[in-house]
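Right, one structure below, let's go through it.
Note that this complex is displayed minus one protein chain, with the remaining chains in position.
For reference, chains read A, B and C in written order, and residue numbers begin at 1 within each chain.
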Amino acid sequence: MKLYEYEGKRLFENYGIPIAKGWLWQQLSEEARYPLMAKSQVLTGGRGKAGAIVEVTDRSKVVLIAQDLLKKTIRGHKVSHVYLEEKIDYDRELYLSIILDRNKKRPVLLASGKGGIDIEAVSRQDILTIPIHPLMGLQAYMKRKVSYFLQVEFRKIDEIIDHMWQLFSDEQAELIEINPLFVQSNGEMVAGDAKVIIDGHTKPSANIDYLPRQKGSFEEKCSDIGAVGVELDGNIAVITSGAGLGMATFDLVCSKRGTVRALVDLGGHVIHDVNAAEELIKEVRRLSPKGILFNFYFQVASCKVTATAIANILGGDSLPVVVRLRGIDQEESENLLSVFPNIETTHDLEKACERINFKLEGPGIAHHR
Amino acid sequence: MKLYEYEGKRLFENYGIPIAKGWLWQQLSEEARYPLMAKSQVLTGGRGKAGAIVEVTDRSKVVLIAQDLLKKTIRGHKVSHVYLEEKIDYDRELYLSIILDRNKKRPVLLASGKGGIDIEAVSRQDILTIPIHPLMGLQAYMKRKVSYFLQVEFRKIDEIIDHMWQLFSDEQAELIEINPLFVQSNGEMVAGDAKVIIDGHTKPSANIDYLPRQKGSFEEKCSDIGAVGVELDGNIAVITSGAGLGMATFDLVCSKRGTVRALVDLGGHVIHDVNAAEELIKEVRRLSPKGILFNFYFQVASCKVTATAIANILGGDSLPVVVRLRGIDQEESENLLSVFPNIETTHDLEKACERINFKLEGPGIAHHR
Amino acid sequence: MPIIVKEESKVIIQGITGNVGRAFANRMIQYNTPLVAGVTPGKGGQYIQSIPVYNSVEEAVVLAHADTSFISIPPKFVKQAVLEAIDAGIKVIVIYSEGVPIHDSMEMVHYAKAHQVLLFGPNSAGVVSPGKANVSDIHDTILKQGKVGVVSRSGTLTYEVIEMINKMGLGVSTVVCLGGDPVIGVQHADILQRFEKDPETDTVIYIGEIGGNDEMLSAEIIKQMTKPVFAYIAGMYAPEGKRMGHAGAIIRNSSETAAQKQQILKEAGAVVLDVLVDFPRSYSDKAVINK
Partner (left out) sequence: MPIIVKEESKVIIQGITGNVGRAFANRMIQYNTPLVAGVTPGKGGQYIQSIPVYNSVEEAVVLAHADTSFISIPPKFVKQAVLEAIDAGIKVIVIYSEGVPIHDSMEMVHYAKAHQVLLFGPNSAGVVSPGKANVSDIHDTILKQGKVGVVSRSGTLTYEVIEMINKMGLGVSTVVCLGGDPVIGVQHADILQRFEKDPETDTVIYIGEIGGNDEMLSAEIIKQMTKPVFAYIAGMYAPEGKRMGHAGAIIRNSSETAAQKQQILKEAGAVVLDVLVDFPRSYSDKAVINK
C-alpha cells in the first residue's frame, strides 16, 4: 500500500526521522512560519515538475493556492489533500532509501549525494548500494559507509538510518525513500519528502492518521472484493482463476489480435464465494466491455460457484460471453450456462480465445476498432 | 561472571520475570510477610542440601538465623550476604533455563517438569531441549513446545520465556537458570531461584545493585591483573605465555612426577607490561610455591619485559626458578637473568620441566611430598 | 528416480485439521501419496482417517520420520511453521498459503537456504511426480506419468500445460510450481539442474513471468543442458508500467520484460514460445530436427 507524503511524514515523526513542521490545509496552525510549501497529496511521483508543489509566501495566499492545487490531476491521480510545510533552507540535497529488492531477496540501502531529482536519472556510480541480510539486519559498518560516501558526519546520518531501518522492519515496508534529504548549513538534516510503501498483507504497527482513500478505481474495487483487477483500454474483459493463467490468456487473446478492456484474477477467496463473484462480475460490466472471456481451471474449488455467478449476472444478457471451464463439477456447470444464448462454453483455451474474438469481430481478418 | 541469586533476582525484576518479594538482611522491610526463606548468598549450587537455606517463621528469629548463615562456608565459598524472600506456596516445581551450548555454538532452551532438584540428576527424557539459532532468536513455536511438554498454559509460560530470552540476549548471558520455577495453585508462576552467568567480556546493560565481590582468591587477583590463574595444591608454580602452552607444560611437569601449585597464563596484556608482570609474580609468590617454572615463547612481544619482571622480583631470592624462554630478544633476556644464582635458563621445554623437578626433588626418583 | 518427492518420501501436512489441509489429506490418502502425519498445535492426538495429528513437527519427524511438509495455514503463522519444520529437520517444504508477509518470506527463504532445505513458495501450488507422490494441488486424475518436466511460477498455468501434454499423448515426470509471490524460495535455475540430471525427464517446459531476474540465472543453466527446454514467459503483451514493480524500476534491471527474457533464454538455447499453445507444434518441429 502506497502512503501519501502526509502519512509517510507522520510515520517519520513516530520513528524520529526529522521533518519540517507541517499541517493539512484544513488544520493549518496560526503559528505556521511563512514561507510554506503547499504540496499536493497524490500517490504518484513527479509532483515538482507537474507544478503540484507551490511556495506560499504569506497567509493571504493559502486559500487560493490550496484550492487551485485541489483541482489538479497528476499522472491520472486526482489531488486529494493539500499538505503545508514550513520551507527548509538547505545547503545540500541528499538521497536515502531502503527498498526491498525482490531479486536479491533482501532489503537494500541506497544513498546518493544527488538528491532532489528522480533517482532513476542519477548515474550508477553516484549511488551507493548496500544489501542488508534479512537475518542480520542493518549493521553499523553500513552506516559508516554511507557517511563516507555522502561526506556527512557519522553522528548525524547514523540516527536517521537507524530510524529508517526501524520503520522499515516494524511497519514491514517495501520502500522508504527520503528524496531529498536536506542538509542545512549547521549540518542538521531534514526529510524533504516521504515516500513509503507498506506490504498490503500486514497491519501497520504505528498508529497514525491515514487520509481517506478514494475507492473509485476499478483496481481498488476488485481489491476490496478480494480479486486482482487491471483496467486497460481494449474491448474484451478477461477473467481467470489465477495470475499466471490470466497473463497467458491475455497473451493468447492479444496474439489473435483481440484487445483487452480488463484483466481480472479471481483470487483464492472469490472462487468459493458466489456473492463475491457476482459483485466482481458487476464491476467488470461497469467498464462496458464488448465481451467477456472467462477462463477457469480448478483443482480444489468447484466450477459451480463461478458458473452460478455468471449465470445470475450475465445469463440472457446481450453481451457476448465465452466461458472456458475445466475441473471439478465441470459438466454440471456447463449445463447451468448452456441455457443462455449469449453464453458459449468450451473446454479448450485456444478455442475460447478465438471464439470471443470472433463474436466481437466476426469472421475474417480482425481489425482495430 | 557468576551472579549471586540476589543479583540475578534484580535482573529478573528488571526483565519482568516474576519473583517473590525479597530483601538483603540489612535492608529487610517492616512489611515483609512471614514466613520468609533466609538464603545464603554464595556463588555455588547445592545450598539447600548444605543447610544454607532456612525458613524464618517470625521476625524474632531473623537475626539469629542470618548471623548463623553468615558463618557458613559452602563448597569452599564463604557466605557473603543473606537474602530473605517471602515463602511461596506452590503445587509444582518446574525447571527452565537458557544456556549457551559451546558445542552446538548456539543457545539452548531447556525445560523440565522435574524442578527443584539438580538438573543433572534428572533423566534425559524428562528434559526438553530446544536449540535456538543465534541469527533467528527465540521463536513462538519453541514456547508452544515448552507449554505442551510442561503441560502449563501457553499464556503463562510465554511471557516468562520471552523475558528470559530478552535477558539472555541483552545481558549477553552464558546461562540463565530458574530452578525451581514454582507453579502456584492459581497457575501463576514465580522464579524460586536465579542462576545467572554473564559473559565477562561485556558490560552488563541493566543497571542493578551488585554485591561486592570478595577479591581474595588467587584466581580473582590474576584476573584483575589481566592474566588467568588456577590455584592447585602441589609444589611448582607454572607461568606460561598462553593457555595451550600452559596446559602442555603442566602435563609435562606432571608426567615427570612433579606437582603443581599454580598454573598461570600471562595473557595478551601482561606480556607487554612489566608492572603487571611484577604484580603477577608477587601474587604467585604469596602462594608459597617450592619453585617456579616460567615458559614463554613470543612471536610478537619481547622476552625482555617478562625477564625484567622476573629479575626484579625473584632475582637473588632463595626460591628455585627455571626460565625457559624463546623468541624476540631472547639472548639479551637470558643475560639479564643469568646473573642470579637461583635462576636457571634454558631453551628447551622438556629440559626446563626436568630441571625444576630436579631442583625440588633432587636427583633420583621423585616422590610425593 | 523422481527429483524432489518420491515414493519413499514421508509427507506431513502442517494445518491438517483446517478445511484445505483436510481436503489435501483425503486426496493424498486416496491416491497413495506417502502421507505419514499431520501437525496442528493443540490438536495432537486426533486422527484424519488413519493419519495421526501431532502438536509439533518434531514429533512427526521423530515418530513418523517425516521429511517433507505441505503447509496450508493462515499466512501470518506461516513463518513460524516453516522455522519449526526446518529446525525439526524437514528437507522439502511447500508453502501453499497465499498472502504471506514479504518480510516473513525474506527471512524464511534465507533460513531455508542456510539449512539446505528446498522451500517452495509462498503461494506455491506444490510439487508432484505422478505415481510417486503428489504434494501439490494438481489433481491426481489429470496427471499421467511421462518424460516431460514442468517448472513454473504459476500453479493455474501449470494445469493448462498438463492438459496440453496429455492431449499430445505425453506425460509428466515431475511438475514443480515455484509460487507467484515476489520473494520465493527455490527458483527455476535450481530445478533445471535437477531435470538435467534426472533420467526420467527428457524434455523440460519452463514457464516464467515478467518481472524479476529469474531468467538471467536460468539462462546460465540452460546453456549447459543437453535436454531441450521449451520456455514461455507469461506477459508478452502486458502493457508496461501496469505491473512493473517500483523496486525493479529503481534497481534499473532492464531485463525484466517478456521480450528481453525471451531473448536471454533463446540465446541460452531454449525454444521460446510466444504463446503457451504453441508448445505442441514447437515440440514436433524440434523432434523433426533431432531426427
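One rule holds for everything that comes next: a contact is a pair of C-beta atoms (placed from the backbone, for glycine too) under 8 Å apart; a residue touches a chain by one contact, two chains touch by 3 or more.
A quick note: this is a predicted structure, and the numbers were derived from the prediction, not measured.
> For the full complex, which residue in B:Thr73, B:Ser255 or B:Asn275 touches the chain that was left out?
Touching the chain that is not displayed is residue B:Ser255.
> Looking beyond the chains shown, say which of B:Asp101, B:Asp273 or B:Glu334 touches the absent one.
B:Asp101
> Quick one: say which of B:Met1, B:Met37, B:Leu211 or B:Val230 touches the chain that got left out.
In the full complex, the listed residue that touches the missing chain is B:Val230.
> Pick out which of B:Met37, B:Leu70, B:Leu245 or B:Leu319 touches the chain that's been left out of the picture.
Checking the options B:Met37, B:Leu70, B:Leu245 or B:Leu319, the one contacting the hidden chain is B:Leu245.
> Going by the touch rule given at the top, which residues of chain B touch the chain that is not shown?
Residues 97, 99-103, 105-108, 110, 119-120, 124, 133-135, 169, 172, 174-175, 197, 199, 201-202, 230, 232, 240-245, 247-248, 250-252, 254-255, 268, 297, 299-300, 326-328, 349-350 of chain B touch the chain that is not shown.
> Could you list which residues of chain A touch the chain missing from the display?
Where chain A meets the chain not shown: residues 131, 133, 136, 139-141, 144-145, 148.
Convention: only the chains that are shown with their structure count from here on.
> Most C-beta contact pairs, which chains?
A-C
> State the chain with the largest centre-to-centre distance from chain B, centres being mean CA positions.
Farthest chain from chain B, going by C-alpha centroids: A.
> Point out which chain occupies the most central position, where each centre is the mean of Cα atoms.
Chain nearest the overall C-alpha centroid, as shown: C.
> Taking each chain's centre as the mean position of its Cα atoms, how many Å separate chain B from chain C?
Taking the average C-alpha coordinate of chain B and of chain C, the gap between them is 53 Å.
> Quick check: how many Å separate the C-alpha centres of chain A and chain C?
The separation of the two C-alpha centroids amounts to 27 Å.
> Going by the touch rule set out above, which residues of chain C reach two or more other chains?
Residues 107, 111 of chain C touch two or more partner chains.
> Which chain A residues touch at least two other chains?
Correct list: 135.
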